[in-house]
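Of the protein chains in this complex, all but one are displayed in their positions.
By written order: A, B and C. Residues from 1 in each chain.
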Amino acid sequence: MQALSAKITLADFGEIASQRLPFAQLMGLQLEEITHDFAVMRACYRDEFLRPGGTIAGPVLMGLADAAMYALVLGRVGPVELAVTTSLNINFLRKPAPGDVLARASGLKFGKRLAIGEISMFSAEHPDVIVAHATATYSIPPGDIS
Amino acid sequence: MQALSAKITLADFGEIASQRLPFAQLMGLQLEEITHDFAVMRACYRDEFLRPGGTIAGPVLMGLADAAMYALVLGRVGPVELAVTTSLNINFLRKPAPGDVLARASGLKFGKRLAIGEISMFSAEHPDVIVAHATATYSIPPGDIS
Amino acid sequence: MQALSAKITLADFGEIASQRLPFAQLMGLQLEEITHDFAVMRACYRDEFLRPGGTIAGPVLMGLADAAMYALVLGRVGPVELAVTTSLNINFLRKPAPGDVLARASGLKFGKRLAIGEISMFSAEHPDVIVAHATATYSIPPGDIS
Partner (left out) sequence: MQALSAKITLADFGEIASQRLPFAQLMGLQLEEITHDFAVMRACYRDEFLRPGGTIAGPVLMGLADAAMYALVLGRVGPVELAVTTSLNINFLRKPAPGDVLARASGLKFGKRLAIGEISMFSAEHPDVIVAHATATYSIPPGDIS
């Protein structure tokens, strides 16, 4: 038995991001890994990420979590660019120091119309310390499930 | 009896944002109104906000909601820049067309250490149609409540 | 122009609750008011509601919020008993003293398949003090929207 593979590649996502997700570009997001079961997204550090206190701003983490979940959905369903977030809940656990941040998204449920997942975020330097945790629901346009 | 006024002004927030919130700058955020009871934040449209489908990307709305809540907290408590989001929950209700988006934050509870509020978002062109709704909790550093 | 009316009556809901929602019965839930736009549900106090500290337990408030939202959905869509909660987010704001608690649910969005609403809870004795606030999403079975 062969493991299922993702329905998009890193290159596919890179092309979607560069052409259709300018905000992800603005945030320096890069898909690191994509499988049938999880996606890992990186926010490449830039000074604009900082907030008072010298730590990474919450909106960076929220955008990162959302993008990781988007990649996960595309990896499972195929390049359905019109999949949209319907809800996202995030807990900020620790203040990430300046540096790259990574988000790892995995599925809780893939239904016909809704995909629900959880996303753990951590600094590249301390991959074992979760700095934020999110759950998110994506709505998948009809006709796009394969 | 006089109405209570906000503990920061639009100019105060503008200065904090321009010097300490580069990400808010990147997103074109502008505080429009601040009182003891609510805060209205604007995300000035730029093409980078768009996502596939030609509508405003979710991370823009999340960053906007968070900033509106931050302003609300500062308006109530004073310029405690180190106040941080501990959790945020957002429901995306409708897809906002290209254009400025506004967020109106109001308090659900201001405790000694935690401030909880709700944030309604709408397009500048259709102020009566909520496009997203969030609730958020901020943690206020000890010694900063006045 | 006439105001739209609810698609179920208090009596309709009472019958559904007494025959099909035993847990609501166990919690002493009673629908107080139902219109096209909102629903008010009451949890009739019993000593079993108390938790350490002598205040109303969180699960009572969660069950109450969920039931108020369920009534709202049925009032808008008709008696689609199979409508189910897909997510619920609640913030506990204040500790309600022993006594009846009420929840008022109103819609944020009614889509073809998903209904999203917010629910404010308060003690019957202090209707102007919100003790908890929730948002919830219900999934409506296909073919049931009218």
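Quick note on the criterion: contacts are C-beta pairs under 8 Å (C-beta built on N, C-alpha and C of every residue); 3 or more make two chains touch, one makes a residue touch a chain.
Predicted model, so just to flag it, every value in this text is computed and none were measured.
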item: Among C:27, C:41, C:103 or C:140, the residue in touch with the chain that has been omitted; value: C:27
item: Contact set of subunit A toward the excluded chain (per top definition); value: 89, 91, 93-94, 108-109, 116, 118, 130, 133, 135, 137
item: Touching residues on subunit B - with respect to the absent chain; value: 86-87, 89, 113-114, 137, 139
item: For subunit C, the residues touching the chain missing from this view; value: 16, 20-23, 25-27, 47-53, 57-60, 62-63, 66-67, 81-82, 84-92, 95
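As a working rule, only the chains that are shown with their structure count from here on.
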item: Copies subunit B and subunit C touch via same or different residues, half shared test; value: same
item: Geometric centre distance via CA averages, subunit C-subunit B, whole Å; value: 29
item: Residue numbers of subunit C (touch at least two other chains); value: 89, 137
